[in-house]
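Right, chain A next:
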Amino acid sequence: MELLVTIAKTVLYVAAVFGVTLLHVAYATYFERKVIGRMQGRIGPVEVGFRGLLQPFADMVKSLFKEDIIPAAADRTLFFLAPVIVVASVMTSLAVIPFFNNGAIANLNVGVLFIFAMASLAVYGIIVAGWSSNSKYSFFGSIRSAAQVISYEIAMGISLAGVFLMAGSVNLNDIVLAQREQPLGMFAVLQIVGFVVFVISAFAETNRTPFDLPEAETELVAGYLTEYSGFRYALFFLAEYISMYIMAALIALCYLGGWALPGFVTRALPFLEQVPGIIWFLIKVYAFMFFYFWVRATLPRYRFDQLMAIGWKILIPVSVVNIVITAFVKRWLM
Partner candidate 1 sequence: MIPLSWYLMLGAGLFVIGMFTFLVRRNIIMMLISLELMLNAVNIMLIATSHYMQDMRGQILAFFVMAGAAAGVAIGLAILIAAFRNRESANMDEFDLLKG
Partner candidate 2 sequence: MPGSYIPSEYLPVFITLVLGTCFAVGALVLGELLRPRRPYAEKLSIYESGNIPVGEPRTRFDVRFYVIGMLFVVFDVEAVFLYPWAVAFGNIGLLGFWSMIFFLAIILVGYLYDWKKGALE
């Protein structure tokens, strides 16, 4: 009986988190269009609803009613499965993100590694999507995309090891708490090199400009998504945005202090302790989301060989050097 109550509570909490996340994702697309529109001297969506606020729902309805085509040569089961793998793995990694103190669905001891594990499963979605479509563009796009994602996964993992070293834990809640007494209340100051590496890899992991080669229309049509249409395409799109949120949340939690305020701020202004942590968390996440859009509006796309060279020849050595230096400093100077 007790077990059933726990399960029911968890289901409700998970459903609430999913609902709020999906709403955020819907408005992230709106936010993105508005931001990029303004940056390019346009005004973005205005037609649907007040100032275009209903635009995301119009898009959703459109993709739901759009005819969906499965190519005759496709491997139908895998074609169906690919978006499910991507969406399920991305949504499961939401489970370990603490939105406020102990606010994660599951406060795991291996928190960050769990997100890595789920991210490595998302690669299968990409490969399976490309392979099952049985089309040249899809197939080649998926292989490229997978090569890109796995290359940057390493730089990401090694740069985060610096944070684990500083915090002495891989639990996201502990990492946030460990940052309170750091300069400015965040690891981004002392781990600035790891932070930069992680941010660049986050762009590559989520296939965002300037690393959005998988979707480079000029080269490979739409990459592994070429044969996907209608709501299946929408699911991939959704997964991309949720993973943007997860990357933004990871950056906020591991480098920018998460939901906690720095120790010196709360000592000077104790009343700020009353503000719920989720507010600080969301401010940081949205600041990073804005950065995503800003970069998209500003930077051109890299070539594929440049992209691989950045990952392998710059980011990985830099992150290894960073962790070695961090280790030496921590051993003998702290």
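How were these candidates chosen? In short, all candidates are chains of the complex that A comes from, given by their letters.
Here is the rule we go by: contacts are C-beta pairs under 8 Å (C-beta built on N, C-alpha and C of every residue); 3 or more make two chains touch, one makes a residue touch a chain; residues count from 1.
In this text, all values refer to a predicted model and were calculated from it rather than measured experimentally.
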Practice task
Have a look at 1 or 2 and point out the one touching chain A within this complex.
Solution key: 2
Completion exercise
Contacts from chain A onto candidate 2 in the complex sit at residues 6-7, 10-11, 13-15, 18, 63-73, 80, 83-84, 87-88, 90-92, 94-96, 105-108, 113-114, 131, 133-137, 139-140, 143, 147, 150-151, 153-154, 157-158, 161-162, 164-165, 168-170, 221, 226-227, 230-232, 235, 305, 308-309, 312-313, 316-317, 320, 323-324, 327, 330-331
